[in-house]
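The complex is shown incomplete by one protein chain, all other protein chains being positioned as in the whole.
Letters A and B mark the chains in the order given here, with residues in each chain numbered from 1 onward.
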Amino acid sequence: VSIPTITFLSDYGLKDDFVGVCHAVILSICQAARVIDLTHGIPRQDIRAGALSLSGALPYTPVGVHLAVVDPGVGAHRRAIALKSADQRILVGPDNGLLSLAAASCGGVVEAVEISDSRFRLEPVAATFHGRDVFAPVAAHLARGTPLADVGRPCDPSTLVGLSLPAARVEPDGVTAHALYIDTFGNVALDASHDQLVRSGLKLGAPVEIEAPGGERHPGVYARTFADVPAAALLVYQDSYRRLAVAVSHGDAAARLGVGIDDELRIRPK
Amino acid sequence: VSIPTITFLSDYGLKDDFVGVCHAVILSICQAARVIDLTHGIPRQDIRAGALSLSGALPYTPVGVHLAVVDPGVGAHRRAIALKSADQRILVGPDNGLLSLAAASCGGVVEAVEISDSRFRLEPVAATFHGRDVFAPVAAHLARGTPLADVGRPCDPSTLVGLSLPAARVEPDGVTAHALYIDTFGNVALDASHDQLVRSGLKLGAPVEIEAPGGERHPGVYARTFADVPAAALLVYQDSYRRLAVAVSHGDAAARLGVGIDDELRIRPK
Partner (left out) sequence: VSIPTITFLSDYGLKDDFVGVCHAVILSICQAARVIDLTHGIPRQDIRAGALSLSGALPYTPVGVHLAVVDPGVGAHRRAIALKSADQRILVGPDNGLLSLAAASCGGVVEAVEISDSRFRLEPVAATFHGRDVFAPVAAHLARGTPLADVGRPCDPSTLVGLSLPAARVEPDGVTAHALYIDTFGNVALDASHDQLVRSGLKLGAPVEIEAPGGERHPGVYARTFADVPAAALLVYQDSYRRLAVAVSHGDAAARLGVGIDDELRIRPK
(Lines give C-alpha, C1' and ligand atoms only; values in the text may rest on other atoms or scores of the structure.)
Protein backbone atom coordinates (compact mmCIF):
# COMPACT_ATOMS: atom_id res chain seq x y z
CA VAL A 1 0.00 0.00 0.00
CA SER A 2 1.27 3.43 -0.88
CA ILE A 3 1.69 6.04 1.89
CA PRO A 4 0.16 9.38 0.85
CA THR A 5 2.92 11.97 0.74
CA ILE A 6 2.62 15.73 1.15
CA THR A 7 5.67 17.92 0.65
CA PHE A 8 5.49 21.29 2.38
CA LEU A 9 7.49 24.45 1.63
CA SER A 10 6.89 27.91 3.10
CA ASP A 11 8.36 31.14 4.39
CA TYR A 12 6.85 30.59 7.85
CA GLY A 13 10.16 29.92 9.58
CA LEU A 14 10.38 27.61 12.56
CA LYS A 15 10.33 30.09 15.43
CA ASP A 16 6.53 30.35 15.60
CA ASP A 17 4.07 27.47 15.55
CA PHE A 18 2.69 28.09 12.03
CA VAL A 19 4.36 25.05 10.48
CA GLY A 20 3.49 22.78 13.41
CA VAL A 21 -0.16 23.77 13.33
CA CYS A 22 -0.35 23.07 9.57
CA HIS A 23 1.11 19.60 10.22
CA ALA A 24 -1.51 19.09 12.93
CA VAL A 25 -4.33 20.09 10.58
CA ILE A 26 -3.06 17.77 7.86
CA LEU A 27 -2.74 14.79 10.19
CA SER A 28 -6.13 15.45 11.77
CA ILE A 29 -7.66 15.00 8.30
CA CYS A 30 -5.36 12.41 6.73
CA GLN A 31 -3.96 10.33 9.54
CA ALA A 32 -1.84 8.18 7.23
CA ALA A 33 -0.11 11.09 5.48
CA ARG A 34 3.60 11.55 5.57
CA VAL A 35 4.64 15.20 5.47
CA ILE A 36 8.09 16.07 4.08
CA ASP A 37 9.22 19.56 5.04
CA LEU A 38 11.20 20.75 2.02
CA THR A 39 12.07 23.99 3.80
CA HIS A 40 10.34 26.71 5.76
CA GLY A 41 13.29 29.05 5.43
CA ILE A 42 12.31 30.77 2.19
CA PRO A 43 13.03 34.48 2.73
CA ARG A 44 9.79 36.06 3.91
CA GLN A 45 7.41 36.87 1.05
CA ASP A 46 10.02 36.00 -1.59
CA ILE A 47 7.79 34.24 -4.10
CA ARG A 48 10.58 33.68 -6.61
CA ALA A 49 12.94 32.09 -4.11
CA GLY A 50 10.10 29.76 -3.12
CA ALA A 51 9.30 28.94 -6.75
CA LEU A 52 12.94 28.16 -7.54
CA SER A 53 13.35 25.97 -4.48
CA LEU A 54 10.12 24.08 -5.18
CA SER A 55 10.93 23.43 -8.82
CA GLY A 56 14.46 22.33 -7.96
CA ALA A 57 13.35 19.96 -5.20
CA LEU A 58 10.30 18.38 -6.82
CA PRO A 59 12.14 15.91 -9.08
CA TYR A 60 13.61 14.34 -5.92
CA THR A 61 10.27 13.87 -4.17
CA PRO A 62 7.75 11.05 -4.43
CA VAL A 63 4.77 11.93 -6.64
CA GLY A 64 2.07 13.19 -4.29
CA VAL A 65 0.57 16.42 -3.03
CA HIS A 66 2.90 19.40 -2.96
CA LEU A 67 1.88 22.21 -0.63
CA ALA A 68 3.65 25.57 -0.88
CA VAL A 69 2.85 28.81 0.91
CA VAL A 70 4.69 32.07 0.29
CA ASP A 71 1.79 34.42 0.31
CA PRO A 72 2.27 38.18 0.61
CA GLY A 73 -1.27 38.65 -0.71
CA VAL A 74 -3.02 36.54 1.94
CA GLY A 75 -6.40 38.05 2.73
CA ALA A 76 -6.39 40.13 -0.45
CA HIS A 77 -7.62 39.16 -3.89
CA ARG A 78 -5.14 36.57 -5.08
CA ARG A 79 -6.72 33.20 -5.77
CA ALA A 80 -5.96 30.04 -3.83
CA ILE A 81 -5.43 27.09 -6.18
CA ALA A 82 -4.84 23.40 -6.51
CA LEU A 83 -3.61 22.00 -9.80
CA LYS A 84 -2.58 18.78 -11.42
CA SER A 85 0.58 18.58 -13.54
CA ALA A 86 1.05 16.41 -16.61
CA ASP A 87 3.12 13.99 -14.49
CA GLN A 88 0.25 13.56 -11.99
CA ARG A 89 1.62 15.68 -9.17
CA ILE A 90 -0.89 17.84 -7.32
CA LEU A 91 0.29 21.32 -6.32
CA VAL A 92 -1.54 23.46 -3.75
CA GLY A 93 -0.86 27.11 -2.89
CA PRO A 94 -1.57 30.74 -3.67
CA ASP A 95 -1.94 31.77 -7.33
CA ASN A 96 0.93 34.24 -7.30
CA GLY A 97 3.55 32.45 -9.41
CA LEU A 98 4.88 30.32 -6.55
CA LEU A 99 3.76 27.08 -8.19
CA SER A 100 4.44 28.14 -11.77
CA LEU A 101 8.04 27.01 -12.24
CA ALA A 102 7.37 23.63 -10.64
CA ALA A 103 4.23 23.12 -12.71
CA ALA A 104 6.11 23.96 -15.89
CA SER A 105 8.95 21.57 -15.09
CA CYS A 106 6.38 18.85 -14.36
CA GLY A 107 4.99 19.06 -17.88
CA GLY A 108 2.53 21.88 -17.38
CA VAL A 109 -0.89 22.15 -15.79
CA VAL A 110 -3.61 19.77 -16.99
CA GLU A 111 -6.32 20.73 -14.49
CA ALA A 112 -6.78 23.55 -11.98
CA VAL A 113 -9.34 24.53 -9.36
CA GLU A 114 -9.88 27.64 -7.28
CA ILE A 115 -10.04 26.61 -3.61
CA SER A 116 -10.65 29.89 -1.74
CA ASP A 117 -14.20 28.75 -1.01
CA SER A 118 -13.45 25.03 -0.83
CA ARG A 119 -15.90 23.08 1.24
CA PHE A 120 -12.87 21.59 2.99
CA ARG A 121 -11.55 24.87 4.38
CA LEU A 122 -11.66 25.39 8.15
CA GLU A 123 -14.26 27.93 9.24
CA PRO A 124 -13.90 30.69 10.24
CA VAL A 125 -11.02 31.29 7.81
CA ALA A 126 -8.51 33.66 9.43
CA ALA A 127 -7.62 36.48 7.05
CA THR A 128 -3.93 36.08 7.88
CA PHE A 129 -3.41 32.30 7.98
CA HIS A 130 -4.72 30.55 4.87
CA GLY A 131 -1.95 27.98 5.31
CA ARG A 132 -3.84 26.54 8.26
CA ASP A 133 -7.40 27.24 7.19
CA VAL A 134 -7.38 26.72 3.40
CA PHE A 135 -4.19 25.20 1.99
CA ALA A 136 -3.39 22.54 4.61
CA PRO A 137 -6.90 21.05 4.87
CA VAL A 138 -7.36 20.98 1.09
CA ALA A 139 -3.94 19.35 0.66
CA ALA A 140 -4.86 16.75 3.27
CA HIS A 141 -8.15 15.90 1.58
CA LEU A 142 -6.33 15.56 -1.75
CA ALA A 143 -3.81 13.24 -0.07
CA ARG A 144 -6.74 11.11 1.12
CA GLY A 145 -7.72 10.67 -2.49
CA THR A 146 -10.46 13.28 -2.90
CA PRO A 147 -10.54 14.16 -6.63
CA LEU A 148 -9.22 17.59 -7.60
CA ALA A 149 -12.62 18.55 -9.00
CA ASP A 150 -14.21 18.07 -5.59
CA VAL A 151 -12.01 20.49 -3.65
CA GLY A 152 -12.82 23.69 -5.57
CA ARG A 153 -14.27 25.40 -8.64
CA PRO A 154 -12.66 24.66 -12.03
CA CYS A 155 -10.44 27.40 -13.35
CA ASP A 156 -8.68 27.86 -16.67
CA PRO A 157 -5.00 26.88 -16.39
CA SER A 158 -4.13 29.59 -18.91
CA THR A 159 -5.24 32.25 -16.41
CA LEU A 160 -2.81 31.17 -13.67
CA VAL A 161 -0.27 33.76 -12.61
CA GLY A 162 3.25 33.20 -13.96
CA LEU A 163 6.64 34.43 -12.92
CA SER A 164 9.02 36.41 -15.06
CA LEU A 165 12.66 35.56 -14.63
CA PRO A 166 15.66 37.41 -16.02
CA ALA A 167 17.50 35.65 -18.89
CA ALA A 168 21.24 35.29 -19.29
CA ARG A 169 22.74 36.37 -22.63
CA VAL A 170 25.67 34.85 -24.46
CA GLU A 171 27.76 37.71 -25.85
CA PRO A 172 30.87 37.73 -28.01
CA ASP A 173 33.21 38.07 -25.05
CA GLY A 174 31.35 36.12 -22.36
CA VAL A 175 28.03 35.63 -20.61
CA THR A 176 25.89 38.26 -18.93
CA ALA A 177 23.97 36.54 -16.17
CA HIS A 178 21.77 37.54 -13.23
CA ALA A 179 21.65 36.58 -9.58
CA LEU A 180 18.58 34.33 -9.20
CA TYR A 181 19.03 33.24 -5.64
CA ILE A 182 21.58 33.70 -2.85
CA ASP A 183 21.83 30.91 -0.31
CA THR A 184 22.78 30.92 3.40
CA PHE A 185 26.46 30.75 2.60
CA GLY A 186 26.47 33.64 0.13
CA ASN A 187 26.68 31.39 -2.94
CA VAL A 188 25.00 33.13 -5.87
CA ALA A 189 22.91 31.02 -8.24
CA LEU A 190 22.75 32.45 -11.76
CA ASP A 191 20.31 32.16 -14.61
CA ALA A 192 23.05 30.88 -16.92
CA SER A 193 23.62 27.27 -17.87
CA HIS A 194 26.79 25.30 -18.41
CA ASP A 195 25.97 25.28 -22.13
CA GLN A 196 25.82 29.04 -22.28
CA LEU A 197 29.16 29.32 -20.53
CA VAL A 198 30.73 26.84 -22.95
CA ARG A 199 29.32 28.69 -25.98
CA SER A 200 30.97 31.86 -24.70
CA GLY A 201 34.37 30.19 -24.85
CA LEU A 202 34.78 29.21 -21.22
CA LYS A 203 36.28 25.86 -20.27
CA LEU A 204 36.12 23.89 -17.06
CA GLY A 205 39.37 24.47 -15.21
CA ALA A 206 40.20 27.73 -17.01
CA PRO A 207 40.55 31.17 -15.40
CA VAL A 208 37.63 33.60 -15.70
CA GLU A 209 37.01 37.24 -14.98
CA ILE A 210 33.83 38.19 -13.16
CA GLU A 211 32.60 41.75 -13.48
CA ALA A 212 30.57 42.71 -10.42
CA PRO A 213 27.51 44.96 -10.58
CA GLY A 214 29.67 47.86 -9.41
CA GLY A 215 32.05 47.40 -12.35
CA GLU A 216 35.06 45.93 -10.53
CA ARG A 217 36.60 42.86 -12.11
CA HIS A 218 37.50 39.83 -10.03
CA PRO A 219 39.69 36.91 -11.10
CA GLY A 220 38.24 33.44 -10.62
CA VAL A 221 38.23 29.90 -11.97
CA TYR A 222 35.57 27.85 -13.72
CA ALA A 223 35.83 24.85 -11.40
CA ARG A 224 34.03 21.63 -10.73
CA THR A 225 33.77 22.19 -7.00
CA PHE A 226 35.03 24.18 -4.02
CA ALA A 227 37.74 21.66 -3.32
CA ASP A 228 39.37 22.51 -6.66
CA VAL A 229 40.36 26.04 -5.62
CA PRO A 230 42.28 27.48 -2.66
CA ALA A 231 40.41 28.94 0.32
CA ALA A 232 39.14 32.49 -0.36
CA ALA A 233 39.32 31.99 -4.14
CA LEU A 234 36.37 32.90 -6.33
CA LEU A 235 34.90 30.18 -8.50
CA VAL A 236 32.15 29.69 -11.06
CA TYR A 237 30.67 26.17 -10.87
CA GLN A 238 27.63 24.13 -11.71
CA ASP A 239 25.55 23.89 -8.53
CA SER A 240 23.62 20.86 -7.33
CA TYR A 241 20.58 21.93 -9.39
CA ARG A 242 22.79 22.21 -12.49
CA ARG A 243 22.58 25.99 -12.58
CA LEU A 244 25.77 28.01 -12.80
CA ALA A 245 26.71 29.68 -9.54
CA VAL A 246 29.44 31.90 -8.16
CA ALA A 247 31.02 31.16 -4.80
CA VAL A 248 34.03 31.90 -2.66
CA SER A 249 35.66 28.83 -1.15
CA HIS A 250 35.11 29.13 2.63
CA GLY A 251 33.66 32.60 2.05
CA ASP A 252 30.69 34.69 0.99
CA ALA A 253 30.57 35.50 -2.72
CA ALA A 254 27.52 37.76 -2.50
CA ALA A 255 29.31 40.00 -0.01
CA ARG A 256 32.63 39.90 -1.89
CA LEU A 257 31.03 40.94 -5.17
CA GLY A 258 28.34 43.20 -3.72
CA VAL A 259 25.62 41.23 -5.51
CA GLY A 260 21.92 41.32 -4.71
CA ILE A 261 19.03 39.45 -6.30
CA ASP A 262 18.61 40.22 -10.03
CA ASP A 263 21.92 42.05 -10.29
CA GLU A 264 23.95 41.46 -13.44
CA LEU A 265 27.29 39.69 -13.48
CA ARG A 266 29.50 39.43 -16.56
CA ILE A 267 31.64 36.33 -16.82
CA ARG A 268 34.46 36.24 -19.37
CA PRO A 269 37.37 33.97 -20.26
CA LYS A 270 40.64 35.49 -19.17
CA VAL B 1 -6.27 1.45 13.40
CA SER B 2 -5.45 4.77 14.98
CA ILE B 3 -1.85 6.04 14.91
CA PRO B 4 -0.77 7.27 18.37
CA THR B 5 0.05 10.96 18.12
CA ILE B 6 2.36 13.01 20.31
CA THR B 7 2.58 16.75 19.82
CA PHE B 8 5.79 18.32 21.07
CA LEU B 9 6.49 21.95 21.97
CA SER B 10 9.59 23.33 23.68
CA ASP B 11 12.10 26.12 24.00
CA TYR B 12 14.98 23.81 23.02
CA GLY B 13 15.59 25.41 19.65
CA LEU B 14 16.89 23.38 16.71
CA LYS B 15 20.59 24.19 16.86
CA ASP B 16 21.47 21.53 19.42
CA ASP B 17 20.32 17.90 19.38
CA PHE B 18 17.89 18.14 22.32
CA VAL B 19 14.75 17.84 20.18
CA GLY B 20 16.19 15.07 18.04
CA VAL B 21 17.19 13.00 21.05
CA CYS B 22 13.68 13.34 22.56
CA HIS B 23 12.24 12.09 19.24
CA ALA B 24 14.65 9.17 19.39
CA VAL B 25 13.63 8.30 22.95
CA ILE B 26 9.94 8.43 22.04
CA LEU B 27 10.34 6.22 18.99
CA SER B 28 12.53 3.76 20.86
CA ILE B 29 9.61 3.20 23.25
CA CYS B 30 6.60 3.64 20.97
CA GLN B 31 7.67 2.68 17.50
CA ALA B 32 4.31 3.47 15.95
CA ALA B 33 4.05 7.00 17.34
CA ARG B 34 3.79 10.01 15.13
CA VAL B 35 5.42 13.10 16.61
CA ILE B 36 4.16 16.52 15.51
CA ASP B 37 6.58 19.32 16.36
CA LEU B 38 4.35 22.28 17.18
CA THR B 39 7.37 24.50 17.65
CA HIS B 40 10.69 24.46 19.45
CA GLY B 41 11.16 28.20 19.02
CA ILE B 42 9.46 29.34 22.23
CA PRO B 43 11.70 32.06 23.67
CA ARG B 44 14.01 30.39 26.18
CA GLN B 45 12.39 29.85 29.58
CA ASP B 46 9.30 31.88 28.59
CA ILE B 47 6.62 29.76 30.22
CA ARG B 48 3.80 32.09 29.25
CA ALA B 49 4.73 32.20 25.57
CA GLY B 50 4.78 28.40 25.62
CA ALA B 51 1.43 28.19 27.40
CA LEU B 52 -0.20 30.58 24.91
CA SER B 53 1.21 28.75 21.90
CA LEU B 54 0.14 25.36 23.25
CA SER B 55 -3.40 26.44 24.08
CA GLY B 56 -3.77 28.14 20.70
CA ALA B 57 -2.48 25.16 18.74
CA LEU B 58 -4.19 22.31 20.57
CA PRO B 59 -7.65 22.68 19.00
CA TYR B 60 -6.01 21.98 15.62
CA THR B 61 -4.26 18.79 16.72
CA PRO B 62 -5.55 15.23 16.86
CA VAL B 63 -6.50 14.14 20.38
CA GLY B 64 -3.47 12.36 21.80
CA VAL B 65 -0.51 12.97 24.04
CA HIS B 66 0.73 16.54 24.21
CA LEU B 67 4.29 16.98 25.42
CA ALA B 68 5.52 20.46 26.34
CA VAL B 69 8.83 21.46 27.90
CA VAL B 70 9.69 25.02 28.90
CA ASP B 71 11.35 24.36 32.17
CA PRO B 72 13.45 27.00 33.94
CA GLY B 73 13.15 25.00 37.17
CA VAL B 74 14.55 21.73 35.81
CA GLY B 75 16.50 19.98 38.53
CA ALA B 76 14.87 22.09 41.27
CA HIS B 77 11.67 21.40 43.16
CA ARG B 78 8.95 21.92 40.57
CA ARG B 79 6.88 18.81 39.95
CA ALA B 80 6.78 16.91 36.68
CA ILE B 81 3.21 16.03 35.74
CA ALA B 82 0.94 14.23 33.34
CA LEU B 83 -2.73 15.07 33.28
CA LYS B 84 -5.92 14.21 31.47
CA SER B 85 -8.29 16.93 30.30
CA ALA B 86 -12.07 16.68 30.17
CA ASP B 87 -11.85 16.15 26.40
CA GLN B 88 -9.51 13.16 26.84
CA ARG B 89 -6.23 14.79 25.83
CA ILE B 90 -3.17 13.85 27.87
CA LEU B 91 -0.73 16.65 28.65
CA VAL B 92 2.82 16.01 29.89
CA GLY B 93 5.31 18.58 31.17
CA PRO B 94 6.61 20.55 34.14
CA ASP B 95 4.10 21.82 36.71
CA ASN B 96 4.95 25.49 36.26
CA GLY B 97 1.87 26.83 34.49
CA LEU B 98 2.98 25.75 31.01
CA LEU B 99 0.10 23.29 30.62
CA SER B 100 -2.48 25.35 32.51
CA LEU B 101 -4.01 27.41 29.69
CA ALA B 102 -4.29 24.40 27.39
CA ALA B 103 -5.84 22.28 30.15
CA ALA B 104 -8.38 24.99 30.92
CA SER B 105 -9.34 25.38 27.27
CA CYS B 106 -9.72 21.59 27.01
CA GLY B 107 -12.38 21.55 29.71
CA GLY B 108 -10.15 21.40 32.76
CA VAL B 109 -8.13 18.65 34.39
CA VAL B 110 -9.96 15.46 35.36
CA GLU B 111 -6.94 13.44 36.54
CA ALA B 112 -3.28 14.25 37.28
CA VAL B 113 -0.20 12.32 38.29
CA GLU B 114 3.26 13.37 39.49
CA ILE B 115 5.85 11.69 37.24
CA SER B 116 9.20 12.85 38.68
CA ASP B 117 9.77 9.34 40.00
CA SER B 118 7.91 7.51 37.25
CA ARG B 119 9.01 3.95 36.74
CA PHE B 120 9.29 4.82 33.05
CA ARG B 121 11.94 7.51 33.44
CA LEU B 122 15.41 6.81 32.03
CA GLU B 123 18.04 6.22 34.68
CA PRO B 124 20.23 7.97 35.62
CA VAL B 125 18.05 11.08 35.22
CA ALA B 126 20.23 14.02 34.18
CA ALA B 127 19.53 17.03 36.37
CA THR B 128 19.45 19.30 33.33
CA PHE B 129 17.53 17.29 30.73
CA HIS B 130 14.21 15.98 32.03
CA GLY B 131 12.84 16.31 28.50
CA ARG B 132 14.88 13.28 27.51
CA ASP B 133 14.88 11.35 30.76
CA VAL B 134 11.42 11.97 32.24
CA PHE B 135 8.95 13.72 29.92
CA ALA B 136 9.67 11.99 26.60
CA PRO B 137 9.69 8.40 27.93
CA VAL B 138 6.53 8.96 29.97
CA ALA B 139 4.79 10.57 26.98
CA ALA B 140 5.81 7.62 24.82
CA HIS B 141 4.44 5.06 27.29
CA LEU B 142 1.18 7.01 27.47
CA ALA B 143 1.03 7.00 23.67
CA ARG B 144 1.38 3.22 23.78
CA GLY B 145 -1.74 3.10 25.89
CA THR B 146 -0.33 2.82 29.40
CA PRO B 147 -3.01 4.23 31.73
CA LEU B 148 -2.28 7.60 33.34
CA ALA B 149 -2.45 6.07 36.80
CA ASP B 150 0.43 3.73 35.93
CA VAL B 151 2.98 6.40 34.97
CA GLY B 152 3.13 8.27 38.31
CA ARG B 153 1.63 9.06 41.71
CA PRO B 154 -1.86 10.62 41.81
CA CYS B 155 -1.92 14.31 42.58
CA ASP B 156 -4.76 16.71 43.27
CA PRO B 157 -5.59 18.75 40.15
CA SER B 158 -6.47 21.72 42.35
CA THR B 159 -2.83 21.95 43.47
CA LEU B 160 -1.44 22.38 39.93
CA VAL B 161 0.42 25.63 39.28
CA GLY B 162 -1.56 28.19 37.26
CA LEU B 163 -0.58 31.23 35.26
CA SER B 164 -1.71 34.75 35.88
CA LEU B 165 -2.32 36.79 32.78
CA PRO B 166 -2.99 40.52 32.54
CA ALA B 167 -6.57 41.49 31.66
CA ALA B 168 -7.68 44.13 29.17
CA ARG B 169 -10.17 46.75 30.40
CA VAL B 170 -12.94 48.42 28.45
CA GLU B 171 -12.95 52.09 29.41
CA PRO B 172 -15.26 54.96 28.40
CA ASP B 173 -12.91 56.14 25.66
CA GLY B 174 -11.37 52.88 24.46
CA VAL B 175 -9.64 49.67 25.53
CA THR B 176 -6.55 49.33 27.68
CA ALA B 177 -4.81 46.14 26.63
CA HIS B 178 -1.48 44.40 27.28
CA ALA B 179 1.12 42.79 25.05
CA LEU B 180 0.76 39.03 25.58
CA TYR B 181 3.13 37.79 22.94
CA ILE B 182 5.33 39.27 20.23
CA ASP B 183 5.99 37.06 17.20
CA THR B 184 8.98 36.84 14.86
CA PHE B 185 7.67 39.65 12.70
CA GLY B 186 7.06 42.11 15.56
CA ASN B 187 3.30 41.59 15.54
CA VAL B 188 1.97 42.18 19.05
CA ALA B 189 -0.80 39.91 20.33
CA LEU B 190 -3.01 41.58 22.96
CA ASP B 191 -5.20 40.28 25.75
CA ALA B 192 -8.22 42.11 24.29
CA SER B 193 -10.96 40.50 22.26
CA HIS B 194 -12.92 41.73 19.27
CA ASP B 195 -15.95 42.05 21.58
CA GLN B 196 -14.10 44.35 23.94
CA LEU B 197 -13.00 46.54 21.07
CA VAL B 198 -16.53 46.74 19.72
CA ARG B 199 -17.93 47.63 23.17
CA SER B 200 -15.47 50.50 23.33
CA GLY B 201 -16.98 52.01 20.20
CA LEU B 202 -14.47 50.78 17.62
CA LYS B 203 -15.65 49.55 14.25
CA LEU B 204 -13.94 47.38 11.68
CA GLY B 205 -12.56 49.68 9.00
CA ALA B 206 -12.50 52.78 11.21
CA PRO B 207 -9.43 54.79 12.23
CA VAL B 208 -8.01 54.23 15.69
CA GLU B 209 -5.43 55.89 17.88
CA ILE B 210 -2.91 53.70 19.67
CA GLU B 211 -1.16 55.10 22.71
CA ALA B 212 2.22 53.44 23.14
CA PRO B 213 3.73 52.63 26.56
CA GLY B 214 5.87 55.76 26.28
CA GLY B 215 2.78 57.96 25.83
CA GLU B 216 3.12 58.82 22.11
CA ARG B 217 -0.04 58.40 20.08
CA HIS B 218 0.02 56.65 16.71
CA PRO B 219 -2.73 56.68 14.10
CA GLY B 220 -3.90 53.32 12.78
CA VAL B 221 -6.86 51.44 11.36
CA TYR B 222 -8.97 48.60 12.75
CA ALA B 223 -8.60 46.36 9.73
CA ARG B 224 -9.44 42.83 8.72
CA THR B 225 -5.95 42.05 7.43
CA PHE B 226 -2.59 43.48 6.36
CA ALA B 227 -3.72 43.73 2.76
CA ASP B 228 -6.36 46.31 3.77
CA VAL B 229 -3.81 48.99 4.70
CA PRO B 230 -0.88 50.57 2.85
CA ALA B 231 2.68 49.36 3.53
CA ALA B 232 4.13 50.81 6.75
CA ALA B 233 0.66 51.57 8.14
CA LEU B 234 -0.25 50.53 11.66
CA LEU B 235 -3.28 48.27 12.07
CA VAL B 236 -5.27 46.58 14.80
CA TYR B 237 -6.70 43.25 13.64
CA GLN B 238 -8.01 39.94 14.87
CA ASP B 239 -5.13 37.45 14.57
CA SER B 240 -5.38 33.83 13.51
CA TYR B 241 -6.12 32.77 17.11
CA ARG B 242 -8.92 35.37 17.30
CA ARG B 243 -7.01 37.61 19.67
CA LEU B 244 -6.63 41.28 18.85
CA ALA B 245 -3.18 42.20 17.67
CA VAL B 246 -1.27 45.25 16.51
CA ALA B 247 0.93 45.11 13.43
CA VAL B 248 2.68 47.26 10.87
CA SER B 249 2.12 46.16 7.30
CA HIS B 250 5.55 45.00 6.04
CA GLY B 251 7.06 46.27 9.29
CA ASP B 252 7.70 45.64 12.99
CA ALA B 253 5.00 46.99 15.29
CA ALA B 254 6.81 46.10 18.52
CA ALA B 255 9.79 48.20 17.46
CA ARG B 256 7.65 51.06 16.10
CA LEU B 257 5.65 51.36 19.33
CA GLY B 258 8.44 50.42 21.73
CA VAL B 259 6.34 47.62 23.21
CA GLY B 260 7.62 44.76 25.33
CA ILE B 261 5.76 41.85 26.90
CA ASP B 262 3.06 42.97 29.39
CA ASP B 263 3.30 46.62 28.41
CA GLU B 264 0.03 48.52 28.22
CA LEU B 265 -1.42 49.89 25.01
CA ARG B 266 -4.50 52.14 24.86
CA ILE B 267 -6.64 51.84 21.77
CA ARG B 268 -9.26 54.50 21.09
CA PRO B 269 -11.62 55.43 18.24
CA LYS B 270 -10.40 58.54 16.47
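Observations, loosely collected:
One rule holds for everything that comes next: contacts are C-beta pairs under 8 Å (C-beta built on N, C-alpha and C of every residue); 3 or more make two chains touch, one makes a residue touch a chain.
The structure presented is a predicted model; accordingly, all values stated were derived computationally and were not measured.
Of the candidate positions A:Thr61, A:Ser105, A:Thr146 or A:Ser193, contact with the hidden chain is made by A:Thr61.
Note on the undisplayed chain: of the listed residues B:Ile6, B:Ile42 or B:Val74, the one touching it is B:Val74. Panel shows chain B; residues 13-17, 19-21, 23-25, 27-28, 31-32, 44, 73-76, 126-129, 132-133 of it touch the chain omitted from the view. Interface residues of chain A facing the missing partner chain: 2-3, 5, 7, 9, 14, 34, 36-41, 53, 56-57, 60-62, 183-185, 224-228, 237-240, 242.
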